[in-house]
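As you look at this complex, bear in mind that one protein chain is not there, while each of the others sits in place.
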Amino acid sequence: MSTQVAETSTGISHAKLGIWTFLASEIMLFGGLVSAYVILRSGSAHMAIPPREMMGVPLATFNTFALITSSVTMVLALAAIKVNDMKRFARFIGMTIGGGILFLCIKSYEYNHKWHEGITLSSNLFGSFYYTLTGLHVIHVIGGILLLLYILVTGLNGAYDAHNHERVEAAGLYWHFVDLVWVILFPILYLL
Amino acid sequence: MDTHGHGHDAGHGHGEPTSFWRKYVFSVDHKVIGIQYLITSFLFLLVGFGMMMLMRYQLAWPSPPDDFDPEKMSLVRSTIAKIFGDKMEYGFMRPDFYNQLGAMHGTIMIFLGVVPLGVAAFGNYVLPLQIGAPDMAFPRLNMMSYWVYLVGGIVMMSSYFAPDGFPQSGWTSYAPLSIVAPPGQTVWCIAMVIIITSSLLGSINFIVTTLNMRAKGMTLGRMPVFVWAQLVTAVLLLLAFPVLEAGALLQLLDRVAGTSFYIPKDMMYGSTVFPAAGGGNPILWQHLFWFLAHPEVYVLLLPAMGIVAEIIATNTRKPLFGYREIVGSMVLIGILSFVVWAHHMFLSGMRTSLANLFVTTTLTISVPSVAVLTCLLLSLRGGAIRFNTPMLFALAFLPMFGIGGLTGLPLGFAPTDLHLHDTYYVIGHFHYVVAPGSLAALMGATYYWYPKMFGRKMNETLGKIHFWMTIVPMNFIFFPMLFQGMWGMDRRLADPTLQWHNLPVQGWSVIMLFAACVLLLGQIPFLWNFFWSLRHGEIAGENPWNATTLEWACPSPPPHGNFVTPPEVHRGPYEYSVPGHKTDYWPQDEAA
Partner (left out) sequence: MIKEDWGFQTGLPEAASSYAPNIDWLMNVLHVVMIGIFVVWGVYFIYCLVAYRARDGHTGTYHQTGEKASFIPDGLILAFEMWLILAFGIPIWASVKQSTPPPSESNNIHVIAQQFAWNIHYPGPDGKFGRRDVKLVSASNSIGLDESDPASKDDIVTINQMSVPLGKPTILQMTSKDVIHDFWVSNFRNKQDVVPGLNTNLWFEPTKTGKFEIACAQLCGLGHTQMVGNVFVKTPEEFDEWQKSQVAEKAGTASAAGAVAPSENRS
């Protein structure tokens, strides 16, 4: 059942249209949670925002940087496959995965640290939101890493080339989205 | 397409799978999946109806009369007492059991019954056929969506075995009642997340399929109304459901992880302070819930409207009146349905000045609904109307939805909602739209597409008996609800006679029970008809109704891959009685 892209009614491949649709629903999922956070943050007297130092802003900034870098390498990987450069492709996908894993390592260090400082899931509203929002994001990062591993393995087996890289593109869109979510979460949880 | 084309069933192409399991159980064929959805959601409807029969029995005689003698119980009462044991001692329902059945009736009917039937069953079966596609865009995702739905349904029902049984906080699961409720509620949250996941998989598939897999010549403006309805519905599900998913997740965390998103400071629980940090806001849940649940009610409605449009066009033998207006109104309904949710919350303690905004949006959304109804009504004009069973159901939809929709207006005006909120008037309002409205349309759809699905027609006589024994009793159940609600009888009361102001309208409940019994009996011809016709129905052929849309251009039932040759579309969907054409219908794919 390998239909060519041109055969779809819109000219956009199923994979790409599908991932865009999926991301629309993801936006509503995070949108729902973030607006819940914003509503309670502005409306509840019991949010108890921890002081900046406790949040470890520098480390989180570095983490943001790691994730953004991985988005860049994702773009480079896609560019590489478009010119049939398998080596570069594999290297950049690998780096993207590495970025994701680095993010997770730092995150788990952060969780551990915060938990011991007394910011826990049930300590107060802020803690609840912090772990829920970032936790859901972490799940998405893990999902993304698995997806990229799959792309890497199938890619090494020669599944993609300059004319057939829809799935790489779709995975890339997803990865950028995960990155974007973090870029929104970071300021509203750490900086504001 | 290649997104799913890896692994063992790559290259399946149009070859038919051979093993029984891959053909009928783990099938990726949209038609088999559609039928799986059809049967499963019918079963859930039956379960939801059964629960409601018990509740209506309870409501007719809520408590023992003074001269009640357990020795002389009627056969029905003693049987019920025997089956349900201490949940219904002497056949009178314990209030917690009433709340359980009520919550489950609402949840089952909406999330496991009507939506899967309207969207997933008929959508899956008919939509690819109507746009001339060989299958859905992501067949394996489609199969997954069914199995996830089934698991969600089973998990939901399994809450019965949790301590204290089913969830009992209503289908709306308002916090903080749902936070302090027994463990069944945890199961509810988990099941909802699963069901939502299934819905999301489905809606992505529907959107991509509709946009991407249309046959040559099938422009957007030539898509049947049913396809448009499914497309709008899929977008609603896609965008509204994740918000409830977020809400359910927070509720789950409040229940099991000690967070307090919905738990205010110093909330008491019995005589102690509830052990949570507090500071959350119960109203937040209502916003998240209704942000989904209002679009959700249009998810119940739009497929039904699409079905009615199809059936009316076919059976009036003339083009639909105002195709563009109908489609435009449906899109508008879809958009507006995201900005009216707080009309369920006029009295919730949200800022009262906001109410005026939501009154305005609510009444604005009623206008496109009126527009669709008007067009469907005017479509009858100048027709040559055939009164077959599907048409009867489609016709009944119009006045029934009319009553349901019109009773929405006093609810939409905040000042009258002051009186009507949370009374049986609300129950009457929405049952008119969902039961003799949507559900009737879906029954009509069953009769209408049955020949396509199974190659044989259902029996007309039995169908007509079923029709009258469905629509008439439904009116005797739901119209008195409007009287009861107007008088001030609250919903969700296990025993309304405990409140003396309800006694003057309690008599209606007895009539409603009898009507419900007739309704139940009326479903027997349907069940019989459904299974009997599989083998004995009149053989249908490709196009038994002489209809124009593409689903009638392939064999009944369609083979794997649907169309023998890919169809090409030459005209709009409803070219009936075209002057000068040899027949009174001109199929979309017929070369000019």
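Going in written order, the chains are labelled A and B, and every chain counts its residues from 1.
Here, a residue touches a chain if its C-beta (ideal position, glycine included) is under 8 Å from a C-beta of that chain, and two chains touch if they have at least 3 such contacts.
Being a predicted model, the structure only gives us computed values, none of them experimental.
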| item | value |
| --- | --- |
| From B:Val256, B:Leu406, B:Ile524 or B:Ile539, residue that would touch the chain that is not displayed | B:Leu406 |
| Contact residue for the chain not shown (choose from B:Gly34, B:Gly113, B:Gly153 or B:Pro264) | B:Pro264 |
| Contacting the left-out chain in the complete assembly, out of B:Thr219, B:Thr352 or B:Thr461 | B:Thr352 |
| Touching residues on chain B - with respect to the absent chain | 61, 65, 95-96, 99, 168-170, 174, 176-177, 180-181, 264-271, 273-274, 278, 281-283, 316-319, 321-322, 325, 347-349, 352-353, 355-356, 359-360, 363-364, 366-367, 370-371, 373-375, 377-378, 380-387, 395, 398-399, 402-403, 406-407, 409-410, 413-416, 418-419, 421-423, 483, 486-488, 490, 492-501, 503-508, 510, 576-579, 584 |
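Everything that follows uses one rule, which is that only the chains that are shown with their structure count from here on.
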| item | value |
| --- | --- |
| Geometric centre distance via CA averages, chain B-chain A, whole Å | 35 |
| Complex interface listing, chain B residues touching chain A | 1-6, 10-13, 137-138, 200, 203-205, 207-208, 211-214, 218, 238-243, 245-247, 249-250, 253, 257-261, 265, 276-281, 284, 287-288, 291 |
| Interfacial residue positions of chain A with respect to chain B in the complex | 1-3, 8-10, 12-15, 17-18, 21-22, 24-26, 28-33, 36, 39-40, 43-48, 121-125, 128-129, 132, 136, 154, 159, 164, 166-167, 170 |
